[in-house]
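This structure is in structure tokens; I'll ask about it shortly.
Here the complex is missing one protein chain, while the rest keep their positions.
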Amino acid sequence: MRGLSTQKKKSSSSSFLTDEKFALMLVIPIIVFELVLVAYPLSYSFWLSLNNIMYVHRSITFVGPSNYIAVILDPGFLGYLVTTLRMTFDITVLVILGGLGIALLLNETFKGRTLLRMLVLLPWAVSEYCTAVIWRYLYSENLGFFNSFLLATGIVKENFVILTPQWAPEFLSIAYAWHYTPLIVFFILAGLQTVPEDLYRAARVDGAGAIKRFQKITYPHIRYAIIISLLLASMSAAIVTDSVILLTGGGPGIATSSLTWHIYELTFRDMEVGMGAAYSYILLVIMFILGTSYFQLLFRKRG
Amino acid sequence: MVKVVLENLTKKFGNQLVVDQVNLEIQDKEFLVLLGPSGCGKTTTLNMIAGLEPVTSGNIYFDENLMNDIPAEKRDVAMVFQSYALYPTMKVFDNIAFPLVLRKMSRNDITTQVNMAAEMLRIKNLLPKKPYELSGGERQRVALARAVVRHPKVFLLDEPLSNIDAKLRVYMRAELIRLQKELKTTMIFVTHDQVEAMSMADRIAVMEGGKLVQVSDPLTIFDHPVDQFVAGFLGTPPMNFIDCTYQKKGEESYLQLPTVKLKIDAETAKIIEEQTKGQELIIGSRPQDIKVSQEKASDEDFEIEIYAVEPLGAETVIDICYVACGLVFKASMAGRFKAKIGDMMWASLDKGRIHIFDKSTHKTLV
Partner (left out) sequence: MVKIRRVIIYILAIIVGIWSIIPIYWFVNLSLMTEQEVATVPVHFWPHQPTLANYLRMLGFNATAAVGNQIVSFAASGYAPAIRLGLINSAIVATCITAITLAIAVPTGYAFGRYKFRGKNGLLFTLLMSRSLPAICIVLPFYILFQSLALLGTLQGLIIIYTSITIPLMTWILMGYFATLPIEVERAARVDGASRLSALRRVVIPMAAAGIGTVGVLTFLISWNEFLYAWIMNAGTPAQTLPPVFPAMLFQIIDNTGLAAATIISLIPVIIIALLFGRYITRLKIVDPVMATGG
């Protein structure tokens, strides 16, 4: 009887490396690495936030949640939050509209399109800190491009300050959007290129105008890319730090003092490490909520 | 050069039962075709034999060896995929040499073996080229050479002819048969094309819905299908089916069709009565067994209207509509047959060659 015969090749199932085991083998080491590099700062930061730390006296006094209470009671807290929200909004709007527009443009065929694609990629290849330095000078009164341009064309009579307390957040947002938009452009462009050309032709034959074509054909194909872009852009915008440090330094005054800037101030300038950690944690929670919604959205789409 | 035995082979993907208790014994040096419609589980079965899919339950044996726990790379099977799956970054020579390189053969031996395989498949001139430079048929030969070069125990093919154009396909069929006989290997061939199955197989194993329905040589399956599915799947144009009822009047037994009664002999009647209690039956008749003529030849002929005519040169396929019930049959008449759409004619079934099925179980009775 076949089923009863045995031979020396009766291997145990443990030697059979299943697909799953193989995959886990590859994946586990990195997960461990990441967990350590994430868990450690998260937990340490949390502990710091529960303490009052004074470098001068080298003292660490446990104060429980009093830092958090101080944050909530801090009159400036609302201001930082509002500034962050304002800049997040500005950046997201600029990046999505700009990204969509440029992507639609790049989807058309015209001579020099390849060159334009290269050029559009450039701002993203330029680092955020270089962007900040460059735009700081662009906005400068005496050395800036905008001032010189407006002066030369006679629109203004003398150099003026661009980064005013009222408008600095918007100008900072423009600078960051210049740097960030290409990412969204190529993201949406990838989605645009999945639309079969025939659909547009059929729609044109049926008499649909450009707006109708966009509504009925283009938009459904890129809807997903746009949603993801919205989330990516807003999450990135909320934690803009390098630009604030190098372009405006949180100013003028506190005009561009976002939450991340304030954390920097507290931790590295004022040495209020405990408070800085408390602010950090609040920001982390906000980002975590945003991040999980992103993940949820990704997954709910899969049905 | 190996006998492959599948014992209660079952595969589930999550809750979906894809292969259901398949029991099959494939003889050494046999050319066996796994035939079935898409989704019937034949490719999954093949993948389990190759070791690419783990078995949910059941056993696979090569000769007397249990293969369940042996990983794919150690099973010494060769496989040709529907898409040929050539290594795109390697030259043809290296593609064919790859299995030998993995076995750490010496450079000289490899060159000899590769040349021999290339010779057998007549692709020696393609050796320095890369896959993207080759046509579909050429790529397939390379895939075959790569499989052949190792002298494998078992040769598995997953719809290898599906991506080739029709003319080349006919040619490759003969090539594959010749190859198998020359190599003297056990070959398991998966396809949904019943013409391929009929022309190439020593035996055909018909699968449907994960279950093995019938295993036999081609002509037996053609003449004696075990149920309605197999009957309708093999043969082109496909078999025609019509409902009927069994009636007995005294000593005479009949099958009642919408307008005519077919008298059946006592033996057949006995089989029907033994096998089924019901009266609802289905008659199956192959197009070749239906005769269409202008005049009514007997009382068992029924009136039909010509629906469509396909003159194919050597035969004529006619779509006929059984007037009384509106069913459309295909009939195949040898040579040229003059008929126009709309003509009213008479059709008769060759009683000696009809198949009778039980309506509820769809199993063949006669």
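Note that the chains take the letters A and B in the order they are written out, and that residue 1 is the start of every chain.
Here, contacts are C-beta pairs under 8 Å (C-beta built on N, C-alpha and C of every residue); 3 or more make two chains touch, one makes a residue touch a chain.
What you are looking at is a predicted structure, and each value in this text was computed from that prediction instead of being measured.
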| item | value |
| --- | --- |
| Touch with the omitted chain, as defined above, among B:V33, B:V55 or B:A78 | B:A78 |
| Interface with the unshown chain - residue positions in chain A | 17, 19-20, 22-24, 26-27, 29-31, 33-35, 37-38, 40-42, 44-45, 48, 102, 105, 108, 110, 112-123, 125-131, 133-138, 142-145, 147-149, 151-152, 159, 178, 186-187, 189-190, 224, 235, 239, 241-242, 245-246, 260, 263-264, 267-268, 273, 276-277, 280-281, 283-284, 287-288, 290-291, 295, 298-299, 302 |
| For chain B, residues in touch with the removed chain | 50-52, 71-79, 81-83, 85-90, 98-99, 102-103, 143, 146, 150, 156 |
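The working rule: only the chains that are shown with their structure count from here on.
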| item | value |
| --- | --- |
| Whole-Å gap separating chain A and chain B, where each centre is the average of the chain's CA atoms | 57 |
